[in-house]
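All protein chains of the complex are present and in place, except for one that has been dropped.
Note that the chains are named A and B in the order they appear, and that numbering of residues resets to 1 at the start of each chain.
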Amino acid sequence: MTTDALRLRRGRARGASRVVRGRRVRPGTIARFLFIALFTLFVLAPFYWVAVTSIKPSDDLLASPPIWFPKHPTAIHYATSLNHMRGWLGLKNSVIIASFVTILSVLIGSAAAYSMARFRTGGKHLAFWVLSQRFLPPIAVVIPVFLMFRTLSLVDSRLGLILLYTVFALPFTIWMMYAYFRQMPPDLEEAALVDGCSRWQALWKVAWPLAAPGIVSAGAFAFIFSWTEFLFALVLTSTKAVTLPVIVAGTAVEFQGNLYGEASALTMVSLVPAVLLGILVQRHIVRGLTLGAVQG
Amino acid sequence: MAAHADTYGRRRLRAASSLLDAHIRWVLVAPAVLLILFMTIYPLGYSMWVNFVNYDFAIPGHRWVALDNFKTVWDDPIARHALWVTLGLSAAAVAVELVLGFLLALAMLRAFVGRRMLMVLFVVPLFVSPVIVGTFFSLILTRPFGPTNYLLGKVLGHTVNIDFTNDHPWYYVSIVLADAWQWTPFMFVILLAGLASISDQLYEAAEIDGASPRQSFFFVTLPLLTPIVLLAVAFRLVDSLKFFDVIYVLTRGGPGTSTYTLSYYLYEQGFQLFHLGMGTAGSWMFMVVISVIAFWLVRRLLKPVDAVSA
Partner (left out) sequence: MSDEIPVRPEDFEEVGLDPDALFDATMGRRDFLLNTAKLTAAAAAAGPFFLAAEQAQAARAASTGGDPIATTVINAATQNFKGTNLTRISEAGLQALEPKNFSGPLWKQMVGGNVSVVEAPFPQIFTKSVTEHIAKSGTLDVIDASPAWIPDFADRGVIMPVDDLVAKYKIGATFNDLHPLYRALAKYKGKTWGFFADGDVWNLYYRKDIFGNPKLQKAYKAKFKRPLRVPRTWDEFNETAAFITDQMAPKVYGAGEGRALGNPGNQFYFFQTFRAFGGHLYDPATMKALVNNPIGIKAMNSIMGELKASEPGINKLDFVSSWVLWLQGKTAMIYAWPPTGRISENYAQRDKAFAFLPKSKVVGKVGYALMPNRNGEHAGSFVQTVSADSKNAEAAFLYNAWITSPSVSLQVVMLPYTLRDPYRISHYKSAKYRSLWPGAKNYLISLAQAANYAVIDPIMTGSADYANAMDRGMTGIYAGKDVKSGLDGIAKEWDAITKRLGQDRIRASYAEFLKLPGATSKNTIAALGKAVKIT
């Protein structure tokens, strides 16, 4: 979708009055930009409030009327939440788990996607089965998984979460890579085969490097999924493998005093990779979220 | 001697790699299939057993109870209530997101300075953890420390004292608001792509035929947009039925049990009250409901695949 095509739009879809030369401003335009402005405010407001709350000294937190920017900002909430409330532990676990899940799901996913794209492996049935995992409600799975992990001593372990998250990330990565491989012409791989490469080498040396942008997007989705997942982490971790979302929920809900400052500080910390990655992949987001059904 | 062994080794390697090549299609899908099998079949199989026995912290033993677990969930008024709450919240949230997303897509359709940047900003909520979204709104809406009541008071001119997580119906509003904040961009992006993909020529043809802007909207835009809208709505619906994170942070299912969704109810049964047998039975019933919708959705998604593989 090019910007040229978008520029061709003349607002016809909305019943606007005719365009005339000159500087007359259509009433529709004001409404339009007002709406956009309001929505922008709506999106930005929570970010602002949480950012400000994370640096307010404790007395300011409870002030009424609310304080819009503290006179004496402080970093104490960051220090407290990271040092005294297992913030570092949660951060560390989340980073480790998300990284492994990304690597695993991209490797396994793109391998499977390649096979399905180039060789139609498993046909419709495999595709159906893999895709339907996406819609499995976590709550339906969490009790049996808990009991299974108990038998395998995987409760409260990073390995357990990594395996579980990978399974849930695979539909995303497989589907994104599948779409990517399908639209990649097989010519270069054919050429490599003619040159004497095995199929295996064709995959590693030719197809994969070419698919790098798709891999990056798929990896980013997998990372964000593991970074933000909550229910499984809540149930399956307690002391060793606890992840950042669980700690954030803990400070927001559970601690005495509803530690608003600490909750905000941890929230800001969690936002960083999510926002950065989001900006990275925002171009592919439509394809990713709808598993390729809609081309963005 | 050494040379001979060397060629032998190399020949074996070549044989192995050609074996690999011949079956590469299976080797490549194997890890994914095996992993998914392991993490779904075993638990689902085990839970099939748990469905029909007593599995409860407070009551020792695992005696066979046939359909008792299912019956208890079916008869539990809180489970019913949770079902209605889930359906209601999902419908409301998806409706709000659809309308807002559509309006936003229309507004953003034409280019203007800074549109690219706004697009990036609008997409960010999608990558935020739902727990964080719940925290956002918990901080903004909570009385007496959040700014919402204060701002509302200023705008409306009299003191506003709504308890957004305790007063009826405001706790529903809060949840829908939080969900809309995160997922309106989803609708927005999809609808924008859909709107942008409608060819100009269709509009020009309609104009030539004498259609007013309103008519071309109803007869060109909407029909072409419908399949995409259906897809997006189905996606959101299936996802929103799993409402948990925001509930956990914002209301904890309260006050009382007013904001219990199915996921929260099952979580409470399984991991707060330790009625694991009941929780499992309830989860199976929930899964069946979701599967019906998901089935349709997956088939619809695979259609392009069918067309290609035909």
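The rule is simple: a contact is a pair of C-beta atoms (placed from the backbone, for glycine too) under 8 Å apart; a residue touches a chain by one contact, two chains touch by 3 or more.
Remember, it's a predicted structure, so these values are computed and weren't measured experimentally.
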Contact with the hidden chain (one of A:31, A:76, A:216 or A:279): A:76
Touching residue (missing chain; options A:146, A:165, A:181 or A:227): A:146
For chain A, the residues touching the chain missing from this view: 55, 58-59, 62, 72-76, 78-80, 83-86, 146, 149-150, 153, 155-156, 238-240, 250, 254-259, 261-262
Contacts of chain B with the absent chain, listed as residue ranges: 57-60, 142-144, 161, 163, 165-168, 252-258, 271-274, 276
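Here is the rule we go by: only the chains that are shown with their structure count from here on.
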Between chain A and chain B, centroid-to-centroid distance (C-alpha), Å: 13
Complex contact set, residues of chain B against chain A: 17-18, 20-21, 24-26, 28-29, 31-33, 35-36, 38-40, 42-44, 46-47, 50, 100, 103-104, 106-111, 118-140, 142, 144-147, 150, 181, 186, 189-190, 193-197, 200, 203, 207, 212-214, 216-217, 221, 228, 231-232, 235, 238, 241-242, 244-245, 248-249, 252, 262-263, 266-267, 270-271, 276, 279-280, 283-284, 286-287, 290-291, 293-295, 297-302, 304-306, 308-309
Complex contact set, residues of chain A against chain B: 1, 3, 5-16, 32-33, 35-36, 39-40, 42-47, 49-50, 53, 61-66, 107-109, 111-112, 114-116, 118-124, 126-133, 135-148, 163-164, 166-167, 170, 174, 182, 198-200, 203, 224, 227-231, 234-235, 245, 248-249, 252-253, 258, 260, 263-264, 267, 270-271, 274-275, 277-279, 282, 285-286, 289-296
